[in-house]
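Presented below is the structure to which this report refers.
Only a single protein chain was left out; the remaining protein chains are all shown in position.
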Amino acid sequence: MDKLILRRVDQSNEEMILNFGPQHPSTHGVINFLVETDGEVLKRAIPDVGYLHRSIEKIGEIVGYPGFMPYTDRVDYVAAMFANEGYAMAVERLLKLEVPARAQWLRVIANEFCRIASHLVGVGTMTMDIGAFTPFLHGVREREVINDLIEALCGARMTYNYHRIGGVAFDLPEGWRDKALAFLDHFDKFLGEFDRLISFNEIFVKRLANVAVIPGPMAVNYGLVGPNLRGSGVDWDVRRDMPYGAYPNFKFDVPIGKGFFGTTGDCFDRYYVRCLEMAQSSRIIRQALETLPEGEISAKVPRNIKPEAGEALARVESARGEMAYYVVSDGTNKAYRVRVRTGSFSAMCIIEDVSRGLMVADLVALISSLDVIAPEIDR
Amino acid sequence: MNSKTQDLCAGSGKTARGVVLATLAVGFGLPLVLLAAVLLLSPLSKPAMLMAALGAAGVNVSGWSVTGQYVAWIVAIAVLALILLSFGAVISGMTVWWEMRVSSRMQSRVGYNRVGAAGFFQWIADAVKLLLKEDLVPADADALLFRAAPYFVLTGFGLVFVALPFGESLIAADMNVGIFYITAVTALIVVGILIAGWSSNSKWALFGGMRSAAQVISYEIPSGLAAMVPVMMSGTLSMQGIIRSQGAWPWEWHAFTNPFALAAFAIFFVAQLAEGNRTPFDLPEAESELVAGYLSEYSSFRFALFFLVEFGNLWVMSAIAVTLFFGGWQVPFVGPEAFAAARGVGDLPGAAWWGLQILSMLVFVAKTLVVLNVVVWVRWTLPRIRVDQMMTLCWKYLVPIAFVVFVATLLWQMLIARLPVSATVSGAVMFAAAVVTALLFFRQTRQNISAVGDRVDFTNW
Amino acid sequence: MTTQEIHERLKARFGEDVGPLSEPKADAFCVVKADRIVEVCRFLATEPGLEFDFLEDLTAVDWPKRSVIEIVYHLLSYRHHHTFVLKVEADRAAPVVPTAEGVWKGANWFEREVYDLFGVTFTGHPDLRRLMLPDDWVGHPLRKDYQEAGGWHGISNVRENPLVELKRLDDARRAEAAAKAAPPTGTEAAPKA
Partner (left out) sequence: MPQSVREYTGAIRDTVKSFWHGLSITLSYLARRPTTVQYPDRTPLPVRDMLPPRYRGFLEVDNTICTGCQACERACPIGCIQITLEKDPTNPKQRLVAQFDIDESRCMFCGLCVEPCPTGAIQHTREFEGTHRYIRNLVFRWADPMNPFPVYKVDKTAEYFPRAPLGSLVRQRLETLAWDRPAPEFLPPEPPKPAAAKPAPALKAAPAPTAAAPAAKPAAAAPAAAEAPKAPAANPESK
């Protein structure tokens, strides 16, 4: 079986061709890079994806509209809440459904908790890939509290299936609000300690500053989104610039990369933007918990959902950038076509061009700074 | 796991009394027995003392020819070497256990607590597990070299114990080239790692081997230079000599009696971290980049040997640092004349002498444990350095500063060390500065706890 | 700028190559001829008032009844915060569309995915290979008439549904229990069971 991918690698005997993956401690899931290295320096890293392809989009056409909701959790299981909301919003736009205010607030609270949990994992695995194991465990310890809170809210720790078309599945259990506020008070102090432990550590900074710099226009041209885009200095956040749901009611600022310790758009900027975003998310949750309105938690939705023929695209600011659901319906109770656009997909296609001339250790830093998750790429 | 076992949740996991006693017995008994053996045999390993001991034991030694005596001496040395090596293995096993306990606390985990009290037998369980695993040799690896590599590394580690000064006269061979011999012998370890990297026929191992070669060889230079500073201060290369030239009290240690010696210790410490492949220099077996570096193809017993040497090196590293800079086995209030008095006349020394030897050994072991804990602590805090940064750190920072410190100590010895008060003044000043820094550090640590709203809580060990 | 104004500017610039704006059943779109798609994209990306510098999504929808495969381009402008949807209809038998990789580098992997799952070849694409599936996979899964291959290189992924088996097991046992219970009452009717 002539591997087409090998034909692209010129067989000069100088370089060593290395399979960096698919089972490799720092590829964040099952991704393979065919790496041509000359000693420590890379000539090129060609990504070879598809190991986790479950064709979720084909499943979307088989199970009915409500039945697809649990599958959206499996697209990005580290930040599953955003996938739920994206799909729910797309179908609501098709049905021209008005989601009640309380449901919008609950969605924001659940999303922002999930963003903190996802960033804790992203930031934690990055420190582990650079070599410091302890911060990862501190991050996961804080994430455990969030998992318990969301488990009390919707019954599951990672694949939540909390949103429904037209609203949310459950209301806040009693006593949840105080536990959440208590956690947020502790979490804001923890962020300061985390920064002092690892973010400003000289070795950590030297390993990430000025490494794999992605300038702003290149990031936009390649379609980078989310913290990767903001790390390159482009001031764009779907929650603020194309507002949806209850986000216009909350004040929060969008951290962008300013070349904290090196040039704008290097690995450290992408890393530190995630740290600042976590602080903003806890600020949003506090405002949302204070101004939570009374009312229904779901709109009236017919048991058998049959939207009229048409198509709709809904975009959501997920932890890994803008996640868009494009749903085409043909009037039956099954979606005709469901398309999921994810942040990691575009982050992957930039790796090949940015990785020229990096060292092996920097390729690891680049992959973890883009916070790439395998199921999001292959779906 | 049906739910029956769920209901037996014993309160807070009190381990049975028998297990605690067994652990304490093994935990303290095993090293003490080995140390006692080292204690007993090392003085006897001198030919004169051996013959006296045999004579006292009733064997009429006088009839033996010179070669006979020589053979007896060789047997004594071989037994002593075997005991020293097993002492090294037991110590590295305990270092594994200690490091896992300390690192888990630092990561707010619980760590080993199931096998024996506080999980002390875990390292024995690991060793047995590694022995039982299958011994793989990769397909077209260089079989001979692949099998030989661990033994290179083991000899490099074992030979160092010959020159380690455990006590006042507890040293296998008090060579007058002590520190020079140790620096030379530890080079064998890098040969072993290189062979392991090359012969495993895997690209990751090759990477690991090359990185280790670059790292360990280039860090020999700052380590050697920094080791020269105490040698100049004490005027001799022999390990016992260096210790004897230091006093028992901290302000008499080499580290403090010369203002530049603390910088020399820092350089020596960093360079030894690099030579022991410890974080932040664990590039040769970087988990996140090279899967397991030169160790990727090794399994079971060979892997256990590499593992033993890696943790044994911790002990060797801190022992040398303590000998050179922190006054080795010097016991406060007990000067050399006390040892001579306790020695008494006659061939075999009196009981008091043995007691003093044990005391000096305990002081040496305590100081080594302190430095060892710093190495463990550094490992679980700092990230890993990149290959080119590692070289820059060595050639642009450590080597120049080592030269400066070397020349400064030279001038200090020639000009200022003449008048004896300078040593005590510098010692007192430097020691006071060290104490103040330590206090500031502990205040900062207390603030860290209250800053996050936690409170000091030593339960759930 | 609203979608109508964008459409007018397109109409003004490209005339009949740009189809009418569909009425917004949730999202309005306009169909563009396949051979002019690259100029339209470059125009939308570089025109001062439009500046669609972000290709949000490039995907395809298979319409077997109209025997056409629609390539859908979702564009978004960071400066003006407006969006636009372009569609290109390619013949289902041999879909060929020029690549938009020249305008947005992000299109590279989108087009490889559409080639892999729909079979649309993009002329001028630097590295048109299958993205998700193995290189020697046969067929394009997201087409409506795709036949499940049941496995790959002898590795079968077909598994009997245990519930269906249980159902057959029950029927067998109940039939047999019924047969055993029936004979004592029906012995006089038919001696043979």
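Per-chain residue numbering starts at 1, and chain names A, B and C are given in the order in which the chains are listed.
Convention: a residue touches a chain if its C-beta (ideal position, glycine included) is under 8 Å from a C-beta of that chain, and two chains touch if they have at least 3 such contacts.
As the structure is a prediction and not an experimental result, all values here were calculated from the model.
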item: Displayed chains contacting the withheld chain; value: A, B, C
item: Option from A:Ile17, A:Val63, A:Ala279 or A:Ala299 whose C-beta touches the chain left out; value: A:Val63
item: Of A:Phe20, A:Tyr71, A:Phe187 or A:Phe260, the residue in touch with the unshown chain; value: A:Tyr71
item: Selected residue (touches chain absent from view) among A:Ile46, A:Val75, A:Ala103 or A:Ala169; value: A:Ala169
item: Of B:Val20, B:Leu40, B:Leu54 or B:Val102, the one touching the omitted chain in the full complex; value: B:Val102
item: Chain A residues that touch the omitted chain in the full complex; value: 63-64, 66-71, 134, 141, 144, 148, 151-156, 159, 161, 169-170, 173, 193, 196-198, 200-203, 205, 303
item: Missing-chain contacts mapped onto chain B; value: 1-10, 12-13, 102, 104-111, 377-378, 380-382, 396-397, 441, 444-446, 448-449, 454, 456-460
item: Chain C residues touching the omitted chain (full complex); value: 138-139, 147, 149-154, 156, 158-170, 172-174, 176-177
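Here is the rule we go by: only the chains that are shown with their structure count from here on.
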item: Chain whose Cα centroid lies nearest the overall Cα centroid; value: A
item: For chain A paired with chain C, centre-to-centre distance based on mean C-alpha positions, whole Å; value: 23
item: Centre-to-centre distance between chain B and chain A (centres being mean Cα positions), rounded to whole Å; value: 46
item: Residues of chain C engaged with two or more neighbouring chains; value: none
item: Contacting residues of chain A [partner chain B, same complex]; value: 16, 18, 24-26, 39-40, 127-134, 137-138, 141, 185-186, 189-190, 192-193, 197-198, 201, 203-204, 206-207, 359-362, 364
item: Chain A partner contacts - residues on chain B that touch it in the complex; value: 103, 106-109, 203, 207, 210, 279-280, 282, 286-291, 380-389, 448, 451-453
item: For the chain A and chain C complex, residues of the former touching the latter; value: 1, 3-5, 8, 49-50, 53, 55, 57-58, 93-94, 96, 218, 220-223, 234, 236, 241-242, 308-313, 315, 322, 324, 326, 328, 336-337, 339, 341, 345-346, 348-350, 353, 378
